[in-house]
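In this view, the complex is presented without one of its protein chains, the others remaining in place.
Moving on to chain A:
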Amino acid sequence: MSSTAIPYAGAGDHGHDAHGHHHETFLTKYIFSQDHKMIAKQFLITGIIMAFFAMFLSILFRIQLAWPEKDFPILEVFLGKWAEGGRIRPDFFLSLVTIHGTIMVFFVLTAGLSGTFSNLLIPLQLGARDMASPFMNMLSYWFFFSACVVMISSFFVESGPASAGWTIYPPLSALPQAIPGSGTGMSLWLASMVLFIASQVMGGINYISTVLNMRTKGMSLWRMPLTIWAVFLTAIVGLLSFPVLVSAVVLLIFDRSMGTSFYLSDIIIGGKILPNEGGSPILFQHLFWFLGHPEVYIVLMPALGLTSEVIATNSRKPIFGYHAMVYSLIGITVLSFIVWGHHMFVTGMNPFLGGVFMITTLIIAVPSAVKTFNYLATLWRGNLKFTPAMLFAIGLVSFFISGGLTGIFLGNSALDINLHDTYFVVAHFHLVMGSASICGMLCGVYHWYPKMFGRMMNDKLGYLHFWMTFIGAYLVFFPMHFMGIDGVPRRYYSFTNFPFMQEWLTVNVFITWAAIIAGFGQIAFLFNFFYSIWFGKKATQNPWNSNTLEWTTPVEHLHGNWPGEIPTVYRWPYDYSKPGHDEDFIPQTTPFSETMTSNLPHDFEGDAVAEQIQREWDKEHGIERVVHH
């Protein structure tokens, strides 16, 4: 593209971001929007709806677990034959567990989290008018939306939704005659997932391309906010791992519908011998977990990025160890690809290979711990502002520690023999991945709500929501550790058939009540979210006194983000409470020439001329600067 400097004003198929007076219809503004801010809101609201749906499913199976002998006629009213006589049927219980997991992991914490905040923050925090390809961005949302529709539609087919668990291991998932859920429901699950991956790929390509090509003047990689680092690395992880899931899914579809034997061998079902020979179900597990493990970091890393930003802003302190934060994210990114075997310790893996995976798994604790300590060090002696967003950010740190610790147990291939597929695992990932990430997501919603909707959410409802969620999540998941250590397996329909599990029934009742109460807490959020869109307090331009670029855009959204020129960036995003400055924050757009009282030698990154000017100014004003080395 070197010889193409032909001035061409108004070029491009999507050149309308250049015109403030562009005519928009309801359809192009709210439905088929190509504006990244609107697409972010579409992702968020769809994600919230899916989250409530999946949460409702979890309450349903919690009711079964707590009161297996009781009838709830109301269930039959809206579940029909799946809850005959008011009791959830075993195969439908498995569907509930499966779809709860699928929706939460993929639709809420992947698309709802990454989709919302990558779309919102990449252009706004980097100073771009929009994404690299707004059209592809729009397609990304609509593929996601179709995936949601297909997934939910599986509740309306005769044989019910998929029920082989969110990991859809064959042969269970490959044989329609095995369980009802492996029939049409499974086909819909696979179709939905292909649409979903297409959406993620289109989104991810856009995020990476925008971050690397469309930053404003002065926004070097090392001046990017940690949010951007996180979503950028998340997109890389997604693009490298999602195609592998496609490859696994395609082979599974062939096995299901065409009679190949990639995963199937030696199966007798209902007294009939199947013709499939020579397949390897372990092959599926390898392919699945090559995505599946990076997936948990796809879920977690954006949450870590959002909280880094929120904790620094609300501690009124620079983030502790900015570079260490970035390098630990990079470390997690790389390591996430070489730990997948720890999900397969007990499925017949070579013990030596298991040992290798154990070591890589335990190494991932290092960057994770670096991040944790940096969060705590940022909070340490900070001028803490306990906004709802800040509380959720601290909630993430708490869940990340308490859930991360049990990861060290599970990553050990010897201990995993006992703990595999027990409630200990359920407790572990619901804390470290589920609760931590959802806290990160909610933290992001509360913090960037004024940017998205131009209004503030209600603080009091926010506090109520936080405490119900935070305490509720611990009450729900903490007891599960003990059940798991006692050997109670996950995904079991009823605890009444095994004497050793019966003792845990009372604990199940406790957990279910905690889940129901925490669920009610979410209604406070739902009300707060939708009420504030129309009736919330009007937001000011920079309500949190934050440094990053998105708070320099007008409250009223416009296509192209900034009226006039895009601002230039002069400094990193974490100049909070800098000694010598009259305010406790210095936006990235403030040049050093305007902050002569607070500049430090290392601010100039080795620029000798600037250092000289600063020294002369200091001498002139009689300022003695203490330089720490």
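One rule holds for everything that comes next: contacts are C-beta pairs under 8 Å (C-beta built on N, C-alpha and C of every residue); 3 or more make two chains touch, one makes a residue touch a chain; residues count from 1.
Convention: contacts and distances are computed from a predicted model.
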Of the listed "Putative tricarboxylic transport membrane protein", "NADH-quinone oxidoreductase subunit I", "cytochrome-c oxidase" or "Sugar ABC transporter permease", the name UniProt assigns to the chain that isn't shown is "cytochrome-c oxidase"
Among A:Thr260, A:Ser398, A:Asn545 or A:Thr590, residue touching the chain not depicted: A:Thr260
Sort through A:Ser153, A:Ser209 or A:Ser398 and give me the one touching the missing partner chain. A:Ser209
Decide which residue listed in A:Phe93, A:Phe290, A:Phe400 or A:Tyr576 touches the omitted chain of the complex. A:Phe290
Given that one chain is not shown, which residue among A:Leu75, A:Ala132 or A:Ile267 touches it? A:Ala132
Given the full complex, what residues of chain A touch the hidden partner chain? 1, 4-12, 15, 17-20, 129, 132-133, 136, 201, 204-206, 208-210, 212-214, 239-244, 246-248, 250-251, 254, 258-262, 275-280, 283, 286-287, 290, 558, 560, 563-565
